[in-house]
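One protein chain is absent from this view; the other protein chains keep their places.
Per-chain numbering from 1; labels A, B and C assigned in written order.
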Amino acid sequence: MARFTPHTEADLEEMLGAIGVESLDDLFADVSPKHEGELKLPPPLSEHEALADVNELAKRNAAGLPVFVGAGAYDRIIPSAISAIIGRGEFLTSYTPYQPEVSQGHLQVVFEFQSVISELTGLEVSNASVYDGSNAVAEAALMTARLTKRDPKVAVSKGLNPRYREVVETYGVEVVELPFDGGTTDFSEVPEDVSGVFVQSPNFYGIVEDVEAASKAAHGVEALCVAVCDPISLAVLESPGALGADVAVGETQPMGIPLTYGGPYAGYMATKKEFVRQLPGRIAGETIDEEGRLAYVLTLRGREQDIRRAKANSNICTNQALTALSATVYAALLGPEGMSEVAELSASKAHYLADRLQASGIWLRYPDAPFLWEFAVEFDDVEQVNAALLESGIVGGLDLGDGAMLVAVTEKRTKKELDAFVEVVANAL
Amino acid sequence: MARFTPHTEADLEEMLGAIGVESLDDLFADVSPKHEGELKLPPPLSEHEALADVNELAKRNAAGLPVFVGAGAYDRIIPSAISAIIGRGEFLTSYTPYQPEVSQGHLQVVFEFQSVISELTGLEVSNASVYDGSNAVAEAALMTARLTKRDPKVAVSKGLNPRYREVVETYGVEVVELPFDGGTTDFSEVPEDVSGVFVQSPNFYGIVEDVEAASKAAHGVEALCVAVCDPISLAVLESPGALGADVAVGETQPMGIPLTYGGPYAGYMATKKEFVRQLPGRIAGETIDEEGRLAYVLTLRGREQDIRRAKANSNICTNQALTALSATVYAALLGPEGMSEVAELSASKAHYLADRLQASGIWLRYPDAPFLWEFAVEFDDVEQVNAALLESGIVGGLDLGDGAMLVAVTEKRTKKELDAFVEVVANAL
Amino acid sequence: MPFNLIRDKGREGRRGYTLPGFDVEKIELSTALPEKALRSEKPHLAEVDEPTAIRHYTNLSRQNWGIDTNFYPLGSCTMKHNPRANEQAAATPGFAGLHPHQPEEQTQGALQVMHELQGFLAEISGLPAVSLQPMAGAQGELTSILMIRKFFEDAGDHGRTTVIVPETAHGTNPATASMASFKAVEVGLDEHGCVDVDELRAMVDETTAALMITNPNTCGVFERNIKEISDVLHEAGAFLYMDGANMNANLGRMRAADAGVDVMHFNLHKTFSTPHGGGGPGSGAIACSDALAPFRPDPVVEKRADGFALVRPEKSIGRMAAFHGNFGQILRAWNYIKMHGPELKDVTDMAVLNANYVRAKLGGTYRVPYDELCKHEVLVQPPKGKKALDIAKGLIDHGFHPPTIYFPLVVKEAMLIEPTETESKETLDDFVGAMLELAETEPEELEAAPTHAPTRRLDETRAARQLKARW
Partner (left out) sequence: MPFNLIRDKGREGRRGYTLPGFDVEKIELSTALPEKALRSEKPHLAEVDEPTAIRHYTNLSRQNWGIDTNFYPLGSCTMKHNPRANEQAAATPGFAGLHPHQPEEQTQGALQVMHELQGFLAEISGLPAVSLQPMAGAQGELTSILMIRKFFEDAGDHGRTTVIVPETAHGTNPATASMASFKAVEVGLDEHGCVDVDELRAMVDETTAALMITNPNTCGVFERNIKEISDVLHEAGAFLYMDGANMNANLGRMRAADAGVDVMHFNLHKTFSTPHGGGGPGSGAIACSDALAPFRPDPVVEKRADGFALVRPEKSIGRMAAFHGNFGQILRAWNYIKMHGPELKDVTDMAVLNANYVRAKLGGTYRVPYDELCKHEVLVQPPKGKKALDIAKGLIDHGFHPPTIYFPLVVKEAMLIEPTETESKETLDDFVGAMLELAETEPEELEAAPTHAPTRRLDETRAARQLKARW
């Protein structure tokens, strides 16, 4: 009998009898073609053995070292309270709140998540999450097409995380590239037929872009401006909404979600109220119950696949509810001051490291561009530098493949680690 | 401001005003002698820094190795479901259920814990836990005195865990020693004035004792028989109640409670219904509420310190509720079959190891005595053997200080580990 | 009880978390960045202490039901018990702390997990090639259909414009077809609720790219003509895609490849019990034939002489995710399968047993539109005059999470009940008892339900009309 099934022999007999069949096999009389014989899977392990394997394999990962790679996922401090909350069975083991009367907890969390995103982005409405940052970008691209009634075609620069760009392309969106120079995007000439102009800020190279210029460029061709923003940066940077962006999207992983080799994370999407009907995904809204009590419910459901089917805004159904909860609790614990302190700590440490590297004769790729906590440094042989770092127990930056390394510094890195990084790198040259 | 206090400056001002004082210092006007100046404690750490220290220090412990030491605490398999339950805030952050209307969850758990203990021991009533196994033994010693109206004086043998005996002595109980020969206790001659006769089975050397003989000996001098039993062993061994014991006590640590360098564990105590009024500690009992619904409440409170003060059975107040919950969930998950499988696995592995050691020319101290999963082996230099084991990443047995090592084998040890143990030990000779 | 928003529980200046201090010089952002780049007004987030935050979210959770608290027979969602071992596995620091950009040498443990799970899913489906990247079922669908699109592009066949979906299909199926720029066309059902093979045969032509079939379908019925269906498609040069949301009915009993399926998705969060988390994250791994394998998303894991490697399939559609998908779910599913091995067949057997038991017990009182063997779930209709919605809300007052209602769309007042294999006979009996009682309950009483839940019924129209989706 399988691990988590309760039935005893006596149960089986009673139940087969009630159904009126002789055997379990009879329950599959209609199945054709049948699979005969055993699945060729390793023999079942007890929980203890399985977890022993997990621990064995975990040792084959170089985790727990100071990490200097970012590029879309950041090794940030995670308050211990978050796992206590997301581990609550009522959150962990429930599903989409189709039955709001017994799902008020989760629905309110979604409402709060949307509120946090709206506050950070300066935009009026947001959804309950999409799969990840890259999907948020791709969904935004499709959204611009629906809103402008143009073909999905977007203008982006090298400043957009290349992984995000790849997903946009997979989703069948045409991409035109804007000039990228000195670390920032040139929005002065945008093709007339694009549905959207994308600006990532801080961009892939960690540099703060001119979102306002992007908005103006977009609106100049009657396209929409989509800003791609790290939510932590929005504690200190002007909100994309205030700078004219029509849509803001990004990845909430930096808000209390563990790295976990790339997921689960949670993408966010926010937009102006007038565009809400083109927003994909779930939205929780406030309402009242029959006794007039405030309560929450999934709303504007007509946008979704289960109602609109082929005409839905997106096919998304299951989203990233639990990781969005993590981000919500993170925002509550840190608050506006805490989040901006995270930003300031990261920026201060990043600038310290950049200064020390420059002092050691190492070149920044974009020395004059204003960056926050990520920057590109030039090395003849990035692989060799990273190997030296690993030898000293440090995970180096992202190899950009063109003689540069993208280095990310978070509030979690200590001065000691930064100094060690400089020392190893200087010696490796 | 301290870490977990909410007040802002504005709060402080409003509250001081409401109280009618000028400053926080004023709130301590009545304190004398006052402490002036700062406490000389290390500067406060953020959660992240504090936990980094925890991880640093954890590395200075040799944990995570196969453990062959027992002697009162056992490295057993712990189902992962237990920590999910005991981590529930309602269990973790509540206190003694003085207000039963909002404590039914915990009260029912206590009732279930008592039931599990009663079933295992074959005795009618049990309490909600005491601090640990040693304290259960000491409290039982005092209980025998109250019940027999004799001075607290108990007969024990070397078969009683010496740590337990030490605690009994600390508690002011006189101890007389019974002969111990060939691995078991000789109960044939028990002094007439003892209040209790103690029998640990399996005893300190892992050997199953004759509880019935102990009961008869105790009753022969109108004393009470107290059995000290590992609860896992009671899944397979005859219950002390059935063998005539009047009280059964022990340590529930083997039931799903982590080793944690010695605690928190939870001692259990069970006895006959007629003796219940002399049982120390809390007891949950069934009752009904005003609407006739079944519910639980702390009962027979007249035994306790808060009611009876100087005349109470014991001074115990806070007990080991949360670890007792672990044991309760363990019993539910394992059930009678699972617990006896734990016993059989442990015994089988222990006997395998003992056989292999004997085959390598190593002597058991009590080769003819029936043991379960713990046994003493003779070495000229136990320290040296343990050092060799540690070098191979194995935590050896308890050095008995007299040329023998007490080896414990649990279901968690694999054949590979047992074989490695034998190999290292054989080579070390 | 008033459950205010977290923001209403704060006060300016409160902090719920303390960060390490500055151990390097603090830079002023106003000097490091252009003035206008900086925020002029701080975001109005909650400012609360940790105790308040913990109490707030703990109490919110207490307003919610989950599998841990109640029987949750939500059809098509496989709300089975979530073993805590999976959570322990996912919390292991060696996995939780791993950055997705760390080079392969540093992530061999994680890659081995992925490689093994790819193998497990290949064995379960009989299909040789797997991608673990899709982050939910719907994304698995999209991945599959995009692969099919790319296959035809690659073959220079530009006439494949339609994807056929049965009337019973889950909404994500037609939505996926559209999203992949196909026209979704519907095929009708036969008297068993299964794809009408004759109708299908008449529809399929050289414009057909694929049929999206769900098996067992969303009526809980096995598509017994699936082999024939696949032949029809293959003869026309089209593909058979299988929506594997209902794989809990098939484990060890039926392999997609044997039925002629070319590509399918799994819902790891359903069949392999990674928790549903209030709506996600999920994981929508796909398995496919050799013909489609080169089109899988980038990357897949391969075993090489020097270890496991991330590889871009030759003609890949590209990335569906920034990284490797929901690795935490991949790890849990892998752990779940390892704890079961070939006994996965028992999972399916017990799931199907439980559903048929409920069918047998409800039949007679409830209408069972396809009253034959069902698979892991059973589709019923309330007795005449009763509404599915009312029965659902009545169930809440009995302590049961309602089944899926009004889906599939082909059956009026549909109630799709999926008990899953982890529920005991006693629970099923209690549930059936409640269902039978509700069948007899006065309409007015039913319409008032729920009365024992955290709220009464909600005004959904108001929520949409007076949209308020933030504080």
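Here, a contact is a pair of C-beta atoms (placed from the backbone, for glycine too) under 8 Å apart; a residue touches a chain by one contact, two chains touch by 3 or more.
The model shown is predicted, which means the values in this text are computed figures rather than measured ones.
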Partners of the unshown chain among those that are drawn: A, B, C
Contact residue for the chain not shown (choose from B:Ala155, B:Met339, B:Ala404 or B:Val422): B:Met339
Sole contact to the chain not displayed, among C:Lys26, C:Lys42, C:Arg62 or C:His234: C:Arg62
Chain not shown, touching residues in chain C: 1, 9, 11, 14, 18, 49-52, 54-55, 58-59, 62, 67-70, 81, 83-84, 339, 399, 422-424, 426
Positions on chain A where the hidden chain makes contact: 3-6, 8-11, 44-49, 79-81, 83-84, 89
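Here, only the chains that are shown with their structure count from here on.
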Most remote chain, CA-based centroid, reference being chain A: B
Pair joined by more contacting C-beta pairs (A-C or B-C): A-C
Centre distance in Å when chain A and chain B are each reduced to the mean of their C-alpha atoms: 46
Chain centre separation in whole Å, for chain C relative to chain A (CA means): 19
Chain A residues counted as touching two or more neighbouring chains: 47, 51, 77, 79, 84, 87-89
Sequence positions of chain C contacting 2 or more other chains: 13-14, 17, 19-20, 48, 50, 54, 58, 83, 85, 87-88
